[in-house]
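With one protein chain withheld, the remaining protein chains of the complex are depicted in position.
Just so it is clear, A and B label the chains in written order, and each chain counts residues from 1 on its own.
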Amino acid sequence: MSRFGNLLMSAILCGCTYTLVAIGYCLFFGVLDVVVFCCGDIAIFGAFSIIGAFTIIWSAGVFQAVPTVVAVLILLIVASILCAVLGLITYRISVKPFEKSSALMPLLSTIALGVVIKEVLGLIFQPVINSMATSVVRVDDPKTVVGGRNPQSMPQLIAAGGSTLTRNLIIIVVVALILLALFFFLNKTKLGLSMQAISQNKELALMTGVNVKSAIRWTFIIGGVLLAIGGFLLGNYQTIIRFDGGTMYGTKGFAAAVVGGLKSTWGAVIGGMLLGFVEVFTAGLVPGGTKFQNVIAFIVVIIFIVFKPEGIIGEKIAEKV
Amino acid sequence: MSEQTALLEVNNLYTSYGRIPMLLDVSFRLREGEICTILGANGAGKTTLVKAIIGMVKADQGTIQFQDEDITSMPTHKRIEKGIQVAAAEVGTFPKMTVEKNLRLGAYNIKDQKLLSERLEEAYESFPVLKDRLQQKAGTLSGGERTMLALARAYINKPALLIMDEPSLGLAPIVVDEVFRIVRRLNQENDMSIMLVEQNVVKSLGVSDYGYIIQKGQIIFQGDPDQIHESGILDNPVMS
Partner (left out) sequence: MKKRILAIGVTVCMIAGMVLTGCGGSGGSGGSSGGDGKVVKLGFLSPITGANAAEGAAARNAFQMAIDQANESGDYDYKIEVIEIDDKSDPSTGVAGAQKIVSDPDVVAATGHWNSGVAEATIPVFKEAEIPMLIWGAIASDLTSKDNYPWITRSAPTDVQENVPLAKAVLDDMGYEKVFIISDTTSYGQGNSKAFKAELADRGLKEVGFEEVQEGTVDFRAILTKVKSSGADCVYWGGVVTEGSLLKQQMYEEGVNALFCGISGNYSEDFLKIPAEAAEGALVVKPGIVLDSTEDGKKFIEDYEAAGFSEPIGAYTPYAYTAAEILLQALKECGDDVTPEAMRDAIANGSFDGIMGTTTFDDIGQTELVAAYLNVVQDGKWTVYDDSEYADGTRTFGGK
């Protein structure tokens, strides 16, 4: 591939990872009007769930016994369930108790929860998983999965043994499919529509007969699953996962969501891609630009906040009474 | 009229916002098929009463009965399923959705697609203003159109009880007349029981069968429109 092609591929992949986290922010912000800041950490937790589940089912001999696709699906289901539960816990312990207080409280408490998730992953993931796994785990190429605290290497589950191009394309296609599914879900299903309704007018949604409480719970479940898949793709793209990586993804994902308009899913996609493109092209084309890539990315974010505070997709609709 | 069965019965209702009491010992009855008006000034507790009836505000004491069933501790969406709808222009619309989508979403509890299309057609006939604006985003409607949309949204559900929270608020007089015409028509043609919560005394008593006057969270007078007019209670400057 040409140099430009390479950069384009990196930018899209980088954008994909930010997009998935950004969508998490959008969903949660949509139904609750609060920023749930531990989205990045939930995604990282998802990736660690995959590693943990993989290690366990590999040493139990299950992974080798079934076709890889089935095994990967099992892993994804396990991680999705764990992340959905974590999503619910997030809602229950660090959002719901502050329903009636200022929006700063859940912001602070979800930041705190993010730190807890991060530190717990860093401190107890290794010993717990190592005690459950009976053998050192290797996948097709000799690659120890368990060992070292940070970074943690991710089992190569997408296009194992294949070329990186195949893997990258699969990741992009999966992200595209997730976006399509999400679009369908939000616009065609009752739950999706009620989530949109809550996002646009919570009081009216209540009056319309939407079960708001259950819709919020479902949002956290769906958000959790989405972030689990996000963590899985992220890990496979990077080949490793850092337990403390969630903070960075959280911040970037949040920035992408803000650029896109916070309540708009498509805005999150555009915001994520924008951030990915700015970062990668700064690092790839400007000589010595790598150390400035985050600076420039966030300058772009600030410019957007200043000149288009409602977001790229966000529409200025002032509803006067 | 008093021998007719009560559709909605509120008994000794108390609510509060934090530590501030909002409703104090409110009791009233709404009989099937009638239009009943709750009159009161701004901040008298009208909207709180509406929210208490549909469960958006918790009752501290007292009971709410709907169709002879105690709904005091039922969650909002269950009460809506039972057949109560609120049309409140102040609450607004789903601004980023088209008018059509607003209506479809409003019919949240209608699962039968055929029935839904029928009801939508009916709504377009009853509210012709909306028909031309189906693909327009609700956030771009005018105040009158928005009130119509709120009414139409509630109407689609053919509720047993339609609560209208200040439908005349902020509208031009000619539009207000139109709104009250629709209110009367809904009551007469569709047999809908209507609870009208208003500040506009003349217009609302003009269409009502019975009225309550609420002040500082308490019902201070009740009777049919003539009795209310005769009582002279409306001359009280607080009510103007």
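The rule is simple: contacts are C-beta pairs under 8 Å (C-beta built on N, C-alpha and C of every residue); 3 or more make two chains touch, one makes a residue touch a chain.
This one's a predicted model, so the numbers in the text were calculated from it and none came from an experiment.
Asks: Quick one: jot down which shown chains the absent chain touches.
Replies: Its contacts among the visible chains are A.
Asks: Among A:203, A:244 or A:310, which residue is in touch with the absent chain?
Replies: A:244
Asks: Residue by residue, what part of chain A touches the chain that was omitted?
Replies: 3, 6-7, 9-10, 14, 141-144, 147-148, 150-151, 153, 164, 238-240, 242, 244-245, 248, 279-284, 287-291, 293-294
We adopt the following convention: only the chains that are shown with their structure count from here on.
Asks: With chain centres taken as the means of their Cα atoms, state the distance from chain A to chain B in Å.
Replies: Centre-to-centre distance between chain A and chain B: 43 Å.
Asks: Sort out for me which residues of chain B touch chain A in the complex.
Replies: 54, 56, 75-77, 80-81, 85-86, 88-97, 105-106, 108-109, 137, 139-140, 143, 153, 169-170
Asks: State the interface residues of chain A toward chain B in the complex, per the touch definition above.
Replies: Residue list for chain A touching chain B: 190, 193-194, 196-197, 200-201, 203-213, 315, 317-321.
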